[in-house]
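Only a single protein chain was left out; the remaining protein chains are all shown in position.
In this document, chain identifiers A and B correspond to the written order of the chains, with residue numbering beginning at 1 in each.
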Amino acid sequence: MTTNAFLQYCLTGISIGGIYALIAIGYTMVYGILRLINFAHGDIFMMAAYFMIFSMVNFALPWYVAIIVVITATVILGVTIERIAYKPLRSAPRMSIMISAIGVSYFLQNVATYLFSALPKPYPAIGFLTKIISFGGISTSVVTFITPILTLAFVFILMQLINHTKIGMAMRAVSKDFETSQLMGIKINRVISFTFVIGCFLAAIGSVLYFTPRPSVYPLAGSLPGLKCFIAAVFGGIGSVPGAVLGGFIIGLSETFIKAAGYSEFSDVFTFILLIVILLIKPTGLFGEKITEKV
Amino acid sequence: MTEKKKTQLKVLFSLIALLVCAGMLFYVNHYTRPTFMLRTVLQLGAIYALVAVSMNLLNGFTGLFSLGQAGFMAIGAYTFAIFTIPVKSRSGVYYLYGVADWLSNIQIPIWAAIILAGLVAAILAAIIGAPVLRLKSDYFAIATLGFAEIVRIIVGSSPMNRITNGSLGLKLIPKFSNFYFPFIVVGICILIVSLLIRSSYGRAFKAIREDEIAAEAMGINLAKHKQLSFIISSFFAGISGALMGMYLGAITSTTFNVTLTYNILLIVVIGGMGSITGSIISSFLVIAAREWWLRFLDMEIFIGSFKVPLLKSGFRMVVFSLILMIVVLFFRRGIMGTNELNWNFIINRLNKKKKTGGESCE
Partner (left out) sequence: MSEKVLSVQDITMQFGGVVAVNNLSLEVHKDEIVSLIGPNGAGKTTAFNVITGVYAPTNGAVDFEGKNIISNYPRGKMEKMYAGENKGKYKKVTEPTPDKITKLGIARTFQNIRLFKELTVLENVLIAKHMRMKANIFADTFLLNWKEEKKMKEDSLELLRILDLYELKDEKSSSLPYGKQRHLEIARALATNPSLLLLDEPAAGLNPQETDELTEFIRKVRDHFHLTVFMIEHHMNLVMDISDRIYVIDFGKMIANGTPNEIQNNQKVIDAYLGVAEDE
């Protein structure tokens, strides 16, 4: 591998890793607060792609309007899902709410198949994002280049939000102790909705960045990336935003290098094995906190 | 009535019920056209009933939320297919990559291959169970889901070409030798699971579901019992995979994707987590609805010149996922909850009706 090729792969890996990080944040925040694997998150990400197709192809909106539409629609979708499918099950056994999440995922996939058919649909190109730029012998599209930058910017803003605002403090409190913070007068439902807003916002951004360099969208397009991002969240320690980001980058990079080494068939196998290994060695992930059950 | 007489009556009624079922199958076999939908529904329903029961053993009775059922089915189906595709048609099946030398002349009887399918799945479960079962609820779910995906990817990958025929999949898998075959296999398997559930080990599984900490304090070795449940569940998932292979005649690795697991989960949830009879009833209902009664949802229907709205390809599955959501949100116990449809249950129901009826008369 030449230095140039190596740098090229690094850039690709960091870029895809950045997208994984954005989606992984959605998983990790919801898990931190509701202790729920939001199986539907990957499908929300997929729906965001269809929203983009709709606004840019069917309604011929310019890309900057389309992105706002996509973000709004995705956020509304996510919050609605929480209200309808998760909220009524707050006091139900863990298994029920997990099944509900799987149900939503299944529902979104089927709805997408019904509305848009199972055939792949081409993803609209946003002019300036697909331009090829080259520097120092590496050539890449703008989107690959700006993805990690955007990711880090959003993570920075998010960390400020979590650490320095009132709602951020409420979120941290709820994730530490759901019941006590409820007793302390924190409006749990608002905090949860806000968490979904952030998660879906980042998923919408991630969706645009993910699908722009890819040819098409199909109803199951979200499920595998979704799983990988969940793995990234587990890897970094579920509940921890920096952990999810780091996990995203690690998975993105290792996946790219495995593909580069000619084992692209097995890149997903590697990711799943990574998950099982991390769960066995350090179930709390890199930055996770230990939770013990009271006897 | 004395206890003994009651038991005798129950046995008698059970035999009658069994005969009625057998009679119905006989009728369907002899007096309906081979293309009749009911035949498909019954056979496919039976296969789903077995895999749903196997999932229920783990999810509903032991309280371990596994999403790996499709993976174990894949292992069963492939094991079965590899060892039963007739030797003389192998070159046709493996036309592109050729068949591995050690495999080219092995062909074993159907019944042996079915058991082998279960065993291979069980052995794999034993290997991955030891580490994975240490994980807590949702992590276990994700790990099993991941495992199923790994199986699927490996089975369909190029280094396996000469064994599993890679992404092309396997075909010419022996079909059911007669109409009753799947029912007999499924019947025996479900009977074994029911016997297990009512045994002391079955009770220990339920104890783990109800309260792990209390179960452990009662001297139940959690690791051992979870492992047992996982292995047995996988064994029967493997067998149902073999039956699925026979039913379909051709399989590829995509046959056993996550959607299949979700479909099985849907059946288990609708039937009731922790009810064998619930899973059986629900399999037949769901399959009948999906393959037969609700087919029309996927078709564009005109009444006169009026086009019925919403109906088009894919709507059926939307309706199904809605049903799942409704059951999860509003009828969490499903059809049967943790009850079983047996004579005690029926007698109790009747007595209750009588009582409430009597009260309303006053």
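As a convention for this text, contacts are C-beta pairs under 8 Å (C-beta built on N, C-alpha and C of every residue); 3 or more make two chains touch, one makes a residue touch a chain.
These numbers were taken from a predicted model, which means no experiment stands behind them.
Asker: Touching the hidden chain in the complete assembly: which of B:K10, B:R134 or B:K206 does that?
Answerer: Selected residue, touching the omitted chain: B:K206.
Asker: I'm checking contacts with the chain that's been left out. Which of B:S89, B:N221 or B:N351 qualifies?
Answerer: B:N221
Asker: Using the definition of touch stated at the top, determine which of B:N29, B:S137, B:N257 or B:T338 touches the missing chain.
Answerer: B:T338
Asker: For review purposes, identify every residue of chain B that touches the missing chain, sorted by number.
Answerer: Counting only chain B, the missing chain is touched by 192, 195-196, 199-201, 203-204, 206-207, 210-211, 213-222, 228, 232, 274, 338.
As a working rule, only the chains that are shown with their structure count from here on.
Asker: If you average the Cα atoms of chain A and of chain B to get two centres, how far apart are those centres in Å?
Answerer: About 32 Å, centre to centre.
Asker: Which part of chain B faces chain A closely enough to touch in the complex?
Answerer: Contact set of chain B toward chain A: 59, 63, 65, 67, 131-132, 134-139, 141-143, 145-147, 149-150, 153-154, 157-158, 213, 258-259, 262, 265-266, 269, 273, 312-315, 317-318, 320-322, 324-325, 328-329, 332.
Asker: Sort out for me which residues of chain A touch chain B in the complex.
Answerer: Against chain B, the touching part of chain A is residues 35-37, 84-85, 88-89, 92, 94-96, 98-100, 102-107, 109-111, 113-115, 117-118, 223, 227, 230-231, 234, 265-266, 268-269, 272-273, 275-276, 279-280, 283, 293, 295.
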